[in-house]
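Sharing a structure with you now.
A protein chain is absent from this complex, but the other protein chains hold their places.
Chain nomenclature is as follows: A and B, assigned in order of appearance, with residue numbering initiated at 1 for each chain independently.
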Amino acid sequence: MKKFIQDNSVGMLSAKFGAVAVLMFCFALFVMPPLYDLFCDITGLNGKTAGAFAGDVSAIGIDKSRTVRIQFMATNNENMPWEFEPLTRTINVHPGEPTVIKYRVYNTTANDMVAQAVPSLVPFKAANYFHKTECFCFNQQPLAAGESAELGLSFIVDIDVPKQVKTITLSYTLFDITQQIKPVKNTQKAWQSTFVGQVASQ
Amino acid sequence: MLHTFNQLKACLLSAALLGISSQSFAEEGVRSTINMPVGVTPISQEVFGLHMLIFWICVAIGVVVFGVMFYSMIVHRKSNGAKASNFHDSTVLEVAWTIIPFAILIAMAIPATSSLIKIYDTGDADVDIVITGYQWYWGYEYLDQGVSYFSRLSTPQEQIYNQAPKGENYLVEVDEPLIIPTNKKVRFLVTANDVIHSWWVPELAVKRDAIPGYINESWTYIEEPGTYRGVCAELCGKDHGFMPIVVKAVPEADYVAWIGERRQQAEKIAAMAKQTFTLEDLLAKGQDVYNKACLACHGVNGEGGVGKAITGSPIATGDAAAHIDIVVNGSRNNAAMAAYKDTLSEVDIAAVLTFQRNALGNSVGDLIQPIDILKFKQAN
Partner (left out) sequence: MAHGPANGITRWLYTTNHKDIGSMYLWFSFAMFFLGGAFALMIRAELFEPGLQIIAPEFFNQMTTMHGLIMVFGAVMPAFVGLANWMIPMMIGAPDMALPRMNNWSFWILPFAFAMMVSTMFMEGGGPNFGWTFYAPLSTTYAPPSVTFFIFAVHIMGASSIMGAINIVATILNMRAPGMTLMKMPLFVWTWLITAYLLIAVMPVLAGVVTMMLMDIHFGTSFFDAAGGGDPVLFQHVFWFFGHPEVYIMILPAFGIVSAIIPTFARKPLFGYSSMVYATASIAFLSFIVWAHHMFTVGMPLAGELFFMYATMLIAVPTGVKVFNWVTTMFRGAMTFETPMLFSIAFVILFTIGGFSGLMLAIAPADFQYHDTYFVVAHFHYVLVPGAIFSITAAVYYWLPKWCGNMYNETMGKVQFWMAFVGLNLTFFPMHFVGLAGMQRRVPDYNPFFADFNMISSCGAFLFGAAQVILLYNVISTIVGGKKATDEVWENPEGLEWTVASPAPYHTFSIPPDVK
């Protein structure tokens, strides 16, 4: 009796490919988002700036020979009724010089609300040279009805910022997250970051 | 049958080629119906050149490949008595048609790379404009100038629903165009308020996605004053096709004058927004204004006379906007009711309107503030 060419048992083969499919699903769901974030951090893609600067601020030194113009923008996302504006719109700083500026927020509504500011920065190539030592965007901002506040941002432009970068524009978009503030969101972030940890340790 | 095939193909190709080559002789300023606009910026002209370069390379390759193909379809057909040969391999040929396209690609990549680097050089801009996409209109903010406004489609609904003839700029006209100076580097910071939009003006060769929460940048440098029209290029919901862009490039002096005027307006609004009056203030002031400006025609107690009665009048007790309109602009039906926009200040008009609505036997109960009058004036 002639036999068909048989490299593997059909069962084994399909199990293997089924496993590949499941792996690819997990890859899309659990690996691609953190990988993308990592990629954004490295390249400054989308102007995402990293979290709080961990390095030693005093060790950076100041380059008095040039200045960089920093512009500040404020945008409200849809349905965000607060007033939101930078108190300093433009400032010239020397690379390495620690600077503090403020944004003003005012909850114009009769409801207590929580907001989240999302930073974005252009040019992208400057994103890795803009260090925030303290920023209101690191935390959610609750404001009672009718309350207003001044939110601080401390930053340093890295001394190694490329020479072509003469202007950096930093934008904050304010989102209303009052509805989403419930614990679900934090679990999700924690769960995502746990997975990043696992991937990294593998 | 094959002839038909050939003829058709030839027709299609030659139509395309003729169309495009005749385009290059077309008079300047006439928009091509079949090709990309050359545009009005150094970048757009470079992009156009790149586009035409690749196009002609493709045409050349097409002529060779389709030439060989049609030759064999005509000559090597069974009905012509052709005998099939049996060759099915040639390393030389295969290596050649791997390497030659590769070389052509490199030739294309070099100018493309240099253009891309220029497009990405957003530094040293003279004017920064924040562009925000909304469902379904655009917002423009001149950074550091305190000037911002919205720009919406101005094509009337009747034209869209075919009840009126369509104008030349059907669906590409707006109430307030974006004004930018010529011979200046203008940087656009593009973001969105809700979903993703894309800001595209073909004649500037600028297309940038507007993404909620993030900013993108692009730039332009227009040499010729003129009006350039564009559209939203990313599906953003129901009225994606109805949020056009109009850019008006004006000489720098005009731009400076315009922005000064807009800034004054903005400052005036800001100052007036801080000026809010109580009902008592407005009524007291309103009584004075009424006595000076209205009493002669409308009577001491609003009972009417030469003019209509204020007491119980449908305008003075109805919608505030209509009431503001008749005082600011005057009556359209009766020349005796004059326009007061130039003779009374915003504060005076607000006061007299509040007075008319809440005294003289009327009690609508609303307050009209000076800012309402100013906003009404600027909106009309």
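Throughout what follows, a residue touches a chain if its C-beta (ideal position, glycine included) is under 8 Å from a C-beta of that chain, and two chains touch if they have at least 3 such contacts.
Quantities reported herein were computed from a predicted structural model and do not represent experimental measurements.
Chemist: Considering the whole complex, which of A:R89, A:K125 or A:K166 touches the chain not shown?
Modeler: Result: among the candidates, A:K125 touches the missing chain.
Chemist: Looking beyond the chains shown, say which of A:F72, A:Y103, A:Y129 or A:F175 touches the absent one.
Modeler: Of all options in A:F72, A:Y103, A:Y129 or A:F175, contact with the hidden chain holds for A:F175.
Chemist: I need the residue numbers on subunit B that touch the omitted chain, in ascending order.
Modeler: Considering the whole complex, subunit B reaches the absent chain at 1-2, 4, 8-9, 12, 16, 19, 31-37, 46-47, 50-51, 54-55, 58, 61-62, 65-66, 68-69, 72-73, 76-79, 82-90, 93-94, 97-98, 101-102, 105, 108-109, 112-113, 115-117, 119-120, 135, 159-162, 166, 169-172, 194-196, 198, 200, 202, 205-209, 211-214, 216-217, 230-242.
Chemist: I need the residue numbers on subunit A that touch the omitted chain, in ascending order.
Modeler: So the residues of subunit A touching the unseen chain are 2-8, 10, 13-14, 17-18, 20-29, 32-33, 36-37, 40, 43-46, 48, 77, 116, 118, 124-125, 173, 175-177, 180, 182, 184-185, 188-189.
The working rule: only the chains that are shown with their structure count from here on.
Chemist: Where the centres are mean C-alpha positions, what is the separation of subunit A from subunit B, in Å?
Modeler: Chain centroid spacing, subunit A to subunit B, equals 31 Å.
Chemist: Spell out the part of subunit A that touches subunit B in their complex, as residue ranges.
Modeler: 46-48, 71, 73, 75-78, 89-90, 118, 120-123, 164-167, 169, 171, 173, 175
Chemist: Which of the residues in subunit B come into contact with subunit A in the complex?
Modeler: So the residues of subunit B in touch with subunit A come to 121-125, 128, 130, 132, 134, 143-144, 189, 191, 193-194, 211-217.
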